[in-house]
Each structure stands twice: as structure tokens, then as C-alpha cells.
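For this depiction, one protein chain was excluded, whereas all remaining protein chains were kept in their positions.
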Amino acid sequence: MKKIINNPADVWEEMLRGLSFTHSDLVERLGETGVIYRKYEGKGKVGLVSGGGSGHEPSHAGFVGKGMLSAAVCGEVFTSPTPDQVFEAIKKADQGAGVLLIIKNYTGDVMNFEMAMEMAEMEDIKVEKVIVNDDIAVEDSTYTAGRRGVAGTVLVHKILGAAAEAGFSLEEIKALGEKVIDNIKTVGVAISPATVPAVGKPGFELADDEMEYGIGIHGEPGYRREKIKSSKEIAEELVSRLKEELNWKKGDRYGVFVNGLGGTPLMELYIFMNDVQEILSKEGLVFDYKKVASYMTSIEMAGLSLTLIKLEDEKWVEYLNQPVETAAWV
Amino acid sequence: MKKIINNPADVWEEMLRGLSFTHSDLVERLGETGVIYRKYEGKGKVGLVSGGGSGHEPSHAGFVGKGMLSAAVCGEVFTSPTPDQVFEAIKKADQGAGVLLIIKNYTGDVMNFEMAMEMAEMEDIKVEKVIVNDDIAVEDSTYTAGRRGVAGTVLVHKILGAAAEAGFSLEEIKALGEKVIDNIKTVGVAISPATVPAVGKPGFELADDEMEYGIGIHGEPGYRREKIKSSKEIAEELVSRLKEELNWKKGDRYGVFVNGLGGTPLMELYIFMNDVQEILSKEGLVFDYKKVASYMTSIEMAGLSLTLIKLEDEKWVEYLNQPVETAAWV
Amino acid sequence: MMLTVENTNAWLLSFADKLIENKEYLTDLDTAIGDGDHGNNMARGAKMIKDKLNSQDFSSVQDIFKAVAMALLSSVGGAAGPLYGSAFMGMAKQVATDDNSVDAVIKAGLESVQKRGKAVPGEKTMVDVWVPAVKALEEGKLSKDAIWEAVKSTKDMKATKGRASYLGDRSIGHIDPGATSSGYFFETLLDSNILD
Partner (left out) sequence: MMLTVENTNAWLLSFADKLIENKEYLTDLDTAIGDGDHGNNMARGAKMIKDKLNSQDFSSVQDIFKAVAMALLSSVGGAAGPLYGSAFMGMAKQVATDDNSVDAVIKAGLESVQKRGKAVPGEKTMVDVWVPAVKALEEGKLSKDAIWEAVKSTKDMKATKGRASYLGDRSIGHIDPGATSSGYFFETLLDSNILD
């Protein structure tokens, strides 16, 4: 394990300190917890709380601020945060109009956030949730924990963040969230693994010439491992998977988001975006929104994911483009 | 070499296509060149042109836009762009008030940009230059090509970009640039190398437990290679080097910028920032500006650099904080 | 078969020690079919259990269970945190009722686990240890062999709950980490002589 860290056991604490020091103009850390909340929350608006294990930086704390999240709960690396901390975040986020939890679909996240909801309800805070499950690499069946929440989550933060800022009610935001989530699909590929500092060795292994399609952002297994392919071939594979899900037709309006997994340089992400754009242009899709960024990472994993959002409503484009004040969203 | 690319010879072209597709709301690519320019340049303001070899993304094209650069010239990977392309960028950037070139101090960059200046002068365009040489890893003597320009360059873009937007004259911006550059010092460390796609093998080699202090952003050698140290120890080394240069005293106002080299996740950058902040707080410095981002990368190199800027003028803080419309600056 | 402040305390302290001792083994199991954090998660929880139990005198078994539940809930995270947390919550409630025998209490823990996690036997989770263990308890024949056989039985199962379910058939052939940490729960219960 080659990392610029101190004691692996201190990664979470030191990262939170560095993060809250760096972004002290925008956010604050709640005591010794993993809760990062907006310094200036809009009065009377619905609060948005998200979070999950750490190791996906800038998700989720990098998206806390005006126009996006009210608070993020940062668990230990790759470990869902605990209910008491989620509950603290809910209390911070609540401005009287209620709080929506944006949960990535992992057993642990769902259970911890749900327990926090129960705690909040006992204190008469209105709380609702949406569960993001954009990762089509996983079969959506009763034989799995369901599809995972991955990079598409950030688009949910962005769209719902703009809606919350615009004064939507809790019910409206939840309904919007569910509709948006239905229209977001993601699939990824990894060419090298990540190492959880406290574990000290990579979460999986890939030979020098291997890659894996459909990998999860905690290194969960994907759907196929093969010899590394060209960017164009990878783009064709991922697009064809997404097409099976989204069944687009010519002229459909889409947003495209190429997300880096942490160790992949922008150079590769742009090259991949170019291939995706060529393929999708041939399909006759119209691009109303485009994004290349490493927003939902897996520590230093090399690889990327491709997210498509079907822009059912042109308002969504407006929400995606709305300026925000956060540490990470550009 | 494990990368998500197609033919290595096409990296430059495909990256530029992906980049200009992705950011078509902000910038445009000039024909088949490596020139990326602002779609909406402010009339009558001084133009700012920077650039250099590619492989440092988001530098420099990611900083083109309102409040920062007028145009960036992207050379082949790690290769200065050619004078004719720099000249094209100058012509695009010129709005009648002249153009300032922000050049990183490398023999090739300086010569190519200077030849472009000569071309522009022949066409009666007012052009001036500043040369950024913030990398203190190199001895500043007649026995070297002088200190290299590295991550501090982005702060120069930001400050001068705000000044240009505020209507400064060419002479004023050049003078400000020189003053700012005098107050910016950077030093870096690498824990793993980058591979230029067309070369196919790493630019240098580091053992599994080795790191190198003072590495350049093209893999140029640093000043010391040793067994990998903790983040805290690395921070102590880099800060002590910077202190020799900056000779600060208690109460001095500083900006701190921790820059990732491409393959290093935010997790490590924040941990490192926490260590830097602890050391510098003990030194009694006041932090008026803080930034953690991978802005001046070296393809997928793992490592980071630490930039300190002595904030001689409180205006500079204002300029650093001024909102901009670019692909990469947050 | 009586839970007392003393024996409960001793039991849970040795459960915590077992978790800390076997941190790396649990990590390895979770690396194979999960995300590699179960060892650290449970060790963090175990440290918290020890801190709480060692720093305070408890006047009832219920208070111990409550304290342990809160310790786990507020420190473990992941899937295991809410599941073990819920188990101890359920046990805390049950132990305050008339039916406070060990088997009734543990059974209440299992019910809470299942209510929270919705898993049934055969899905390759901790439930595959709890269900046969509760049954053996009720029949008065809980043994180490029985416990570890239940743990090992998860090896041939295909996971359909939790993170390991993403592996589908590839989850077969690996022992479940949560089942293993539950093995320590029951093993230390046996060792604590509570059942004698």
C-alpha cells in the first residue's frame, strides 16, 4: 500500500479535519462526528441529507452547500455511517420544512439511514427518503440486495438541490427524486483496484492486462472480466448495456456524465467522453447536459463510469446548470 | 501501460475533442489546433493566454473562461505547443487591449511562446509575458534552465484573470503578475510515475517503498529519493523547504494550495492538508486562502505538491475568491 | 440458564475480545465476498463495548444490553452495525419481561435482526447462525460444534442478501463474515457458563 497518509486508523478523522479546514468558508463539521453541514442553510427550505462510507471523495461532503446538500454524513472508509450521526445531520438540516434523505442502495446505508429516520420521527421531524440505484451492472432481482447507488447519485443531489433551493415541498422533492432516479442509469469499468487504508491490500486483483466491467464503487465484483480494450470498445460495451435499459429512440434528450473513479486522469476521461459522444451521436441522441469529473470515486481505483440521464423534463437541465456554492461541483 | 485510450498517437486529438464537446457551453476549439478559447470574451479587456504541453489537465484549458484565461494552447503530451498555435491564441485573445502570456518556465515553452510574441508584434498586437517559476526544487542558478513553473501557475491565472476582468491595463497586469509570481513557491513529491501514452513506459521508476521529493510535473528528477514517509513527515519536509525560501514570520498572511498530481485521491490530499495546516498554525501563519484540488497534474502520477502564496496585498484574496465560469475552477 | 449482570458482562467482554483478536480474519472473509471492512467495523464496535462496560457499573442486564446496543449502533456502521445494534435492542426489551430466559432473550435478538434485515435462513448471512443457534438453545443443546457447523454451512450458500449478493454464484465457496462474527457471539455465550 503506497499512500500519503499517517496511521491508517486515523484516515477518517484526519481527512475530515483537512476537509473542514479547507472548506471552512462553506461548511462546518459537527463536533467530532462525520457530519459536514452547510454554514448558511436557507431558512424554511427542505433539507437534503446524503452520505455513506468515505472513500468516494468529493462525494458527499464536496456537494454540501448552497444549491445542493444541506449535510453529508461521512462514515468510515467504505462503511455506512451510524444512525446517530445520520440523525444529527437530519437535525442540522431541518429548517422546519422537513428533510429528504438521499441514500445509495446498499444494505448498510439503507438500514443505518432508516434507523436515523425512525429516531427523527420520534422527535417529530418530517423525514422522507429516496434510494438511488443507478448501477445497472447488478441484476435487479430478489436474489440480490438490488442495484447499487453509484455516480448517478451526484446528479440526484444536483437536481434535488436546485429544487430545494427553489422552495419545493418535501413531498414534491421526494416525488421529483423518484422520477429522476428512474431515469438515471450508470455502468462502470475498473482497470486497477483501490486499497482501503485500514485493510492494507487491494480489494480485488486484476492482472496487468485485465479490466472488469460493472465493478462497484467499493470494489464489488462486476459482470465480466476480460483483457483490457480500447476506449472505443469500452464505450461501445457500456453504451450497449445502457441502451438495453433505457431503450432510447432518435431525438431523445439526454445528459451524459463520465465519472472518474479516483486514479484515472482527466486525459482518459475526455478521450472516453469523445468515444461515447461519437457512438451516441450516431444513435441520434440530443445532449442537453455534459459532465466529465471524478465525483464518485473509489479511493485510488483506476477506471470510470458512464451515467446517462434521460431528461424527461427540460427543467432538469436548468437544475443541473444552476450555479451552486460547494467545494466540488463546477 | 494500462490506460483507457485508443491509439496512443491519437491521444491529443481525441482528448481535445472530448474536452471541447464536454465544455461547449464555455469554450471552443480553434479548428484543428490545440487552441481552446473563451466563447464569450469580454470586449476591451486584456487577453490572457497560457498553455504548455498536455498531460496536466485540467491545466490549462480547464481554466479558460470568464474570470480566468482567454485561451489556452495545448501542446502534445508533455511537449510545448508550437509558435503558430500560440500566435493563433494571441489573435483570438486580443480585444485591442493587448495580451499577456503566462508561461511556465521551461526552455521549450519559453522559446515557443517568445517566437509567437515576435509573430504577434509583427502584426502590431501588443503582447507581454510573465514567466512562472515557482518550483523551488530546482536550484535557481546559471547552471540550470531556472526554476520550473508548476502548480502555482494556476493561482497566477486566477489572480490575473480577476484583474483582467476588472479592467486592468496590460502593463498593470504584467506588473501584478510579476509581483504575484515572486510570492508563490511550490514543492512537490511523487510516489509513482506517469506514462506518456506515446512512450508507453513510465518516465522514471520508483521502488514499491520509495518516493521522490521535488519531482517535476513532467517527471523531471527531484532533489531526493527516499523510503516513503508518513504524510506528516512529508509535510514537515516540504514546509521546511518552503520556509527557507519565504522566511515568514508570525502573523504573515498566506494562501495554501495542496495540488494532486493526477493519480492521488482527495482522501490523501485532505490528510496532507491537515498536516500542513497543523505545522503552519504552529508557525503562527494566518490562512486567508485554502485550496485542495488536482489542478496541475502529471497524467496519472501519484503524489502532490504544496504551494504557498504570501498574500502581500489583501486584494489578492479577493481575486482568488472571485467567482469564475470555467470548466475546472471551483 | 440465567443472565446476571456479572455473567452478561463477562460474556460480552469476551465477545468483544474475540472480535478484536479475529479482526484480520473477519477482514479477509469480507474482502473475499464483500468490501473488506467487517473486521474493522466489529473491532471498532468491540472497543466501544469494552470502554462502556469497563467504565460503568450496571444495575441490570437490560442496561448492559442497552449500552452495548448503543455502543454498536454508534460505532460499527455498515450492515453489521444496525443488525447487531437491533439484536441487542431486542434483547434489552425481552430481558425486562417475564420471559427472560436466555433462549427467549436471544430469540428476541434474532427477531430484531430479521425485522431489520429481512433475511431468512439460506441467504448466507448472520441469520444462518442465529436461527440454528436459537433452535439449539431452545432444545438445550447448543455446542461449539453446532455453532461452527452453522458458520461453515454458509460456505456453500449463494448470497442473496447484503453486499455478497452482488457476487451471485461467485459467493459460493466462501464463509460469510457476519456469520463468523455471530459464531463468536454464541461461542463466548457458551464459554461464559451462562447456560450451565
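For this structure, a couple of remarks:
Read from first to last, the chains carry the letters A, B and C; within each, the first residue is number 1.
What we mean here is this: a residue touches a chain if its C-beta (ideal position, glycine included) is under 8 Å from a C-beta of that chain, and two chains touch if they have at least 3 such contacts.
Remember, it's a predicted structure, so these values are computed and weren't measured experimentally.
Within the whole complex, touches from the chain that is not shown fall on B. Although one chain is not drawn, the whole complex shows that of B:83, B:263 or B:303 it is B:83 that touches it. Which of B:219, B:265 or B:303 touches the hidden chain is settled by the complete complex: it is B:219. In the full complex, subunit B makes contact with the omitted chain through residues 53, 75-85, 106-108, 111-112, 114-115, 138-139, 142-145, 148, 196, 198-199, 201, 203, 216, 218-221.
Following the convention adopted for this analysis, only the chains that are shown with their structure count from here on.
With centres taken as mean C-alpha coordinates, the chain found closest to the middle of all protein C-alpha atoms is A. Using the average of C-alpha coordinates as each chain's centre, B ends up farthest from subunit C.
Centre-to-centre separation between subunit A and subunit C, using Cα means, comes to 31 Å. Computed from the mean C-alpha positions, the centre of subunit B lies at a distance of 53 Å from the centre of subunit C. Inter-chain centre distance (subunit A to subunit B, centres taken as mean C-alpha positions): 29 Å.
Within subunit A, the positions touching two or more other chains are listed as 77. Residues of subunit C in contact with two or more other chains: none.
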